[in-house]
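Starting off with a structure, shown below.
A single protein chain has been omitted from the complex, and every remaining protein chain is retained in its original position.
Right, subunit A next:
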C-alpha cells in the first residue's frame, strides 16, 4: 500500500528532518510511529499527504510515485486518505454535522446520501446526539472524535493520524485507539503517529521508531 524508498527530507537546505527512510506498509496493516517530538513523525505523514515532497527518494502509494501526481490531481488523491489531526482542524463556525459533512461536500455527494453517511460516522464515534452542537461546546475528547468521524466519513482505505490522543487522558485515549482498531478490523490501513509508548505497547501492533529523522527500529507485533 505504502512504500518509502530511501526517502530524505531537508528543510531550507540545512535541517534534515528525515534521512534514508525505507519501509513498507501492507494493505490492512495498522502501524504506529513513535519518537520524541521533532523525530520526524509529522514530516512523514505530511509526505504521504503530499503536503510536502521528499528531497530524496520516492514515496509510493498504491504503486504510484506520488511526487509525479500533477498539482490538479492532488486534491483527488487527498480525498482517498482520511486524516486525523492533533489539533482536530475543525471549523468553529459550523455545527458538528457540517464539520463531518465537509469531505462529502467537497466531493459533491448528494445531500441525502451525505446526511446518511455523516450520521453513520457520528454514530460510530458515539456522538450522534451532538450533531447540532458547535465544536466549541464539546470537550477535547469529543472534538477529537468529531475529527475522526470527519476522517472516516468517506470510508478511506488509508487513515493517517497525527498524535490523535495527544491531549487526552488515558481512558479517552484507550477509547480512541479501540475505535481505530475497529476501523482496522474492516480493512482500513492505519498509520498512527504517537508518543504514548505505554498505550502502544499494550495494543501490540507493528511499531516504527524514529530518532532524529532516522528509522531506528521496526518492531513487528508478536
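Operating definition for what follows: a contact is a pair of C-beta atoms (placed from the backbone, for glycine too) under 8 Å apart; a residue touches a chain by one contact, two chains touch by 3 or more; residues count from 1.
Everything that follows uses one rule, which is that contacts and distances are computed from a predicted model.
Asker: What does the UniProt entry say the missing chain is called, choosing from "ABC transporter domain-containing protein", "Cell division protein FtsX", "Carbon monoxide dehydrogenase" or "asparagine synthase (glutamine-hydrolyzing)"?
Answerer: Cross-referencing UniProt, the chain left out corresponds to "Cell division protein FtsX".
Asker: Would you mind spotting which of A:24, A:75 or A:126 touches the chain that isn't drawn?
Answerer: Final answer for the missing-chain contact: A:75.
Asker: Using the document's contact rule, name the residues of subunit A that touch the chain not shown here.
Answerer: 1, 27, 49, 51, 61-64, 66, 69, 72-73, 75-80, 83, 85, 89-91, 93, 102-103, 105-111, 150, 157-158, 189
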